[in-house]
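Apart from one protein chain that is not included, each protein chain of the complex appears where it belongs.
And then subunit A:
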Amino acid sequence: MRVGLFVPCYIDQMYPDVAVATLELLEGAGLKVEFPAAQTCCGQPMANTGCNDAARPLAARFLDLFDPFDYIVCPSGSCTSMVRNHFSDLVGNDPRLKSIQSRTFELCEFLHDVHPIDFSGNRFPFRVGLHQSCHGLRELRLGGDSEQMIERPDKVRSLLAQVQGLSFVELQRVDECCGFGGTFAVNERAVSVAMGEDRVQDHLDAGAEVMVASDMSCLMHLWGLISRQGSPLAVMHVAQVLAGRSPTVSVKNSIKPKTGNAV
């Protein structure tokens, strides 16, 4: 079985350890993982701005690069959703699309539904605030959201819940948007920052030590605010927690690549 690792561009460039942790998890599960290095970006920033012409060639490249794999796994709900829910707007006539969409998984979804791994041997003795990313929640349905009255398994939380010593803090607004929203963060800066500050405050009020999310983009925005405020809150991607990384409370250093910690 060949697994293609789909690493969003900003993770590749700014958070390589998230990709390394993802790789460790998949390889630790005995999977053969490849990283097609000609991949760049799935085109989400362009598509979300409405510039489909600019996004189209990127979606087409994605299909070329990832078609050979049995599974395509990505440590981001938002980029996974781009492939699964929005590529049809761009390359809907490509005969490979449907099959690729059905083979593309967000990491937690993959570890929950397709290739379960036991994390009960892991330890993470920290109070965790789980930031549910909107695209993970409402586009990929990685869990039930507070608007719909539908019970759904919470895939991110249930993976983390296996880890020893990890306790969840309860937020006032369990699934409020962090305000990142891609180009929204810059285009609507005032709203974006207000949303992010409120999100951080909810975690602080709940007594979280580490804010964990399955989308590094939300965390990039929230960490930017945490760091500016000097708040005592670390941020980690769920892959880093599951791969056995420790939080660095000095948030500025929390995402330095550390390798070799295979589960």
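Structure notes:
Here is the rule we use: a residue touches a chain if its C-beta (ideal position, glycine included) is under 8 Å from a C-beta of that chain, and two chains touch if they have at least 3 such contacts; residues count from 1.
Rule of thumb we're sticking to: contacts and distances are computed from a predicted model.
Choosing from "Lactate utilization protein B", "Sugar ABC transporter permease", "Tryptophan synthase beta chain" or "C-type cytochrome", the protein name stored in UniProt for the chain missing from the display reads "Lactate utilization protein B". Among A:Gly50, A:Pro95 or A:Gly165, only A:Gly50 touches the chain that is left out of the view. Across A:Asp89, A:Glu170 or A:Asp205, the residue that sits in touch with the chain not pictured is A:Asp89.
The chain omitted from view is touched by exactly one of A:Leu166, A:Ala185, A:Val210 or A:Ala239, namely A:Ala185.
Only one residue from A:Thr40, A:Gln101 or A:Ser246 touches the chain missing from this view: A:Thr40. Listed here are the subunit A residues that touch the chain not shown: 7, 9, 11-17, 19-20, 35-41, 43, 45-46, 48-52, 54-55, 57-58, 61, 64-65, 68, 86, 89, 134-135, 137-139, 145-150, 173, 176-177, 179-196, 198, 220-221, 223-225, 227-228, 252-253, 255-257, 259.
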